[in-house]
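My structure is below; once you've seen it, I'll send some questions.
For this depiction, one protein chain was excluded, whereas all remaining protein chains were kept in their positions.
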Amino acid sequence: MTFIDNYPKSAKIAKANFLVAFIALAIGGLFGLIQALHRTGWARNIISSAEYYTMLTGHGVLLALVFTTFFIAGLFVWGVTRSLDREPENMAFSWSWFWIMLIGTLMATVAILGGFVEGSSIRAAVLYTFYPPMQAHPLFYIGAALLIIGSWMAGADWFRSYLAWRKEHPDERIPLQTYMTLFTMLMWYVCTVGVALEVVVLLIPWSLGWVNQIDPLLPRTLFWYFGHAVVYFWLLPAYFVWYSILPKLSGGRLFSDSMARIVFIIFLILSTPVGYHHQYADPGITVGFKFYAMATTLLLLLPSLLTLFTVVASMEHGAKQRGGKGYFAWLGKLPWGEPAFAGCALAGIMFAAGGFSGIINAAMNINILVHNTIWVPGHFHLTVGTAVALTFMAISYWLVPQLTGRKLKNKTLALIQPYLWFLGMTLMSNAMHRGGLAGIPRRTAEPNYSQFDFEAVFGTISEIKWQIAIGGILLTVSLVFFLWVIFNSWFRGERADKPVDDFIPAALSGPEHAPKILDNIKLWVLLAIALVLIAYSVPLAEMVMDGLFSPGAPTIPV
Amino acid sequence: MDQVPQSSNQSDSNKWLVRILLIIGIGIPVLIELFTFSGLVSSHFFGEAPSATNDRRSETSAKENIPLVKQGDTLFSDTDYPLLVDTLRLEIYPDQWRFIMELKPLWKPNRERSEGVKLTFQNLVTQQQSLEENRVLVWTDNTLDEAEITWILPTGQRPQNAKVTYRSTRQDSLTGTLDIKRHFEFGHVPARYKQ
Amino acid sequence: MDSNDKKAENESNSETSPSDEKIRELSLEEFNPHGTLALTLLYFVLLLVLWFFMYFVEFAGHGPSILS
Partner (left out) sequence: MHIHRFERFWIGVSLVAIAIFIATVVIGFSVYDLRVIGAEKTVDPQNLQETKFADPGVRKAEPGSEVDYEVYVMSRQFMFNPGTAEPITVPTDAKIRFHITSPDVLHGFEVVGTNLNTMVIPGQVATFTTRFDTPKTYGLLCNEYCGAAHHVMEGRLKVVSKSQFNEKQLVQ
């Protein structure tokens, strides 16, 4: 018996979410390859340089917003169902959020892909940050709003399950997987308020032509109110996997349940007030608030450093149980031949590297050195593009068999895949970081200028370019392996009663050691709201006071 | 669960695969990062000495001395009939990009010696294609009129170079017609958005 | 292809359950994560070295900068 036999309804909805996620991953990944080849000048004839920005929008939206949101929804359906041992309360409601998210996604995708049709008025080459006054077709904004509303409903669904469970178990501690789901969604509610206000109050009326000017700074600030917390919305589900599944895959048990809870609380409290660290180079925001954002951002290092310790200790526990010894020799006893484990572990290693470039981004004045250079995509391809995406891919090798009741096929390919991703991403992001130090900008079709050249700190620019192109090609090959393995296993895998060992052992130091206050949801939400108010109330009030839409810039359609 | 007994060969090959993957998949990345860091450090602390790094630095500052055609330049300044590039710009419309060049004689030609000049642009090369369209500009009378050529480019295309024939016909028939073929490279063409 | 998959799956049976290979059970009291502490401290040192290099050499050592 595995998940699909115990919870067939949840399995169905989780699979539907995964299916959308993987399709988005396939298209977004292909776009990524074309961009890498275009930017580096390896192949400039696939798309025109103007279409590059349409493609870049598609890459960002499909991977950073669609792939992540749908995968996370599927993962959380699985986690809440199994840890509470109950299927969703009302399947009609569950399917309604899925369909709302899907319809929103399709609307936004149509708006973006319209940019490839000559003469089409449906265009959305505004990138996934959609800064006004550049204006996309209204379909794009309405689609984005629906995707967010659907995700809110999904969160409500999990809270409903939790409350129903609570009625039957008044004195029990919240099971860890449900706890992590609820806290991730609480953070999501706090941060999406910003983007929802931006899209619904400002951008939709403006894109429909009801107002004809817009203040560029206000929506940008509201976007970044959401825009960094969204990063943690992607990352926390990866932490969910590292805390609750990775210890088991290593052959051990979670080192400390209370530490996992504390980490999620800190993320809930601190994720949103950090948004200004994306606006260090913006005029119009006072240095004091930038400083406050820097302090909170760097404090957010703490939960990640705690996670590093707890997760590595859980892996060490597994290795030591398998006979590992010494300070470093135990690393060799970890199951490096298991695709699910290897993918998660490699994702974790890359996150450690991404953490470093993140510190540079977060530290107010040194940020200016790399602001809007290709260093920044170099950084988030380590964090979102690997720590999150590779964890999601790796854990799919363990989850998809449970959701389909079929064994994993092509295991050799599945094993090569995460190593190939790791290698390709090292090449690509290392080159991107170096390019950023040379001043090469991000988000540009052709970083070749006629009035000056870039100078690499060491080595040459052409070397950096080929490194990016080869890295991009390796990543694409790795992605094809992943999709092939999943497709084959999902539709052609051998049916089995127990396709994987899905038993998750209890934590070494379990919830019995965790103080009750950690489960006091109301307290932590109030604290989070208070910190957000400190960071945002004054600057936002100042920006709104001179008129919601002014100082107004004229509309510029893309 | 019953296990099918495995031959030791299979688990050996799997072990080898894992070992190779670890060496390539993690070893190469570690080497890349080590090279990067040592490169950064050495370029800062030892980079000032006359070395390859230094040469590269001096060669790669802003481009100043490359003869690219830009606004304000004079073309065919070695002839009787030099032409001033009055305007050089890229106009960006949602569905097309237009490359506009306005040329103007620098001074009135010497009527006795020259009947005028005919300039033929045989093609215009962009990053992706070559537009094989003849564009002809003629100055025959005694004016300083400006002449304009517009190329309609597909969106996203920038002009890179053009092949031009310059023909001036002289009256004294000593030299008859003078044909000059030149290849122009365009540098940065300022772009403007139009709606 | 098929027979290869079979082999791989057979192996997966033996390996997807690392608990099968467990040779001892370590309780909370017996387990001291020495290796983890060593690794994390190594990471700490690396972070600081890279940080100081980036800040003082790569950034502050290169002008011109925004002054006020």
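Residue numbering begins at 1 within each chain, and the chains themselves are lettered A, B and C in the order written.
Methods note: a residue touches a chain if its C-beta (ideal position, glycine included) is under 8 Å from a C-beta of that chain, and two chains touch if they have at least 3 such contacts.
This structure is a prediction, so every number in the text was calculated from the model and none was measured.
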Omitted chain - touching chains that are shown: A, B, C
Hidden partner chain, touching residue among A:I359, A:L408 or A:A469: A:I359
Contact partner of the left-out chain, one of A:W42, A:F93 or A:Y449: A:Y449
Touching residues (missing chain, whole complex) on subunit A: 49-50, 53, 125, 127, 131, 133-134, 213, 215-217, 220, 255-256, 258-259, 279-287, 290, 294-295, 298-299, 301-302, 305-306, 309-310, 313, 359, 363-369, 371-373, 438-439, 441-447, 449-455, 509, 513-515, 546, 550-554, 556, 558
Positions on subunit C contacted by the hidden chain, ascending: 28, 32-34, 36-37, 40-41, 44, 47-48, 51-52, 55, 59-60, 62-68
Subunit B residues that touch the omitted chain in the full complex: 61-62, 64, 71, 90, 92, 94, 97, 155-156, 158, 188-193
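By our rule, only the chains that are shown with their structure count from here on.
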Mean-CA-position distance for subunit C and subunit A (Å): 20
Touching two or more other chains - residues of subunit C: 11, 50, 58
Junction residues of subunit A, two or more chains touched: 337, 412, 457
Residue numbers on subunit A that touch subunit B, as the complex places them: 44-45, 48-52, 118-119, 336-337, 342, 346, 349, 353, 412, 415-416, 418-420, 422-423, 426-427, 430, 433-434, 445-446, 449-460, 498, 556-557
Contact footprint of subunit C on subunit A as seen in their complex: 248-252, 255, 305, 308-309, 312-313, 316-324, 326-328, 330-331, 335, 337-338, 341, 352, 355-356, 359-360, 363, 365-366, 368-369, 398, 407-412, 437, 457, 494, 500-501, 503, 505, 508-509
Partner subunit C, residues of subunit B touching it in the complex: 1, 3-4, 6, 10-11, 14, 37, 40-41, 44
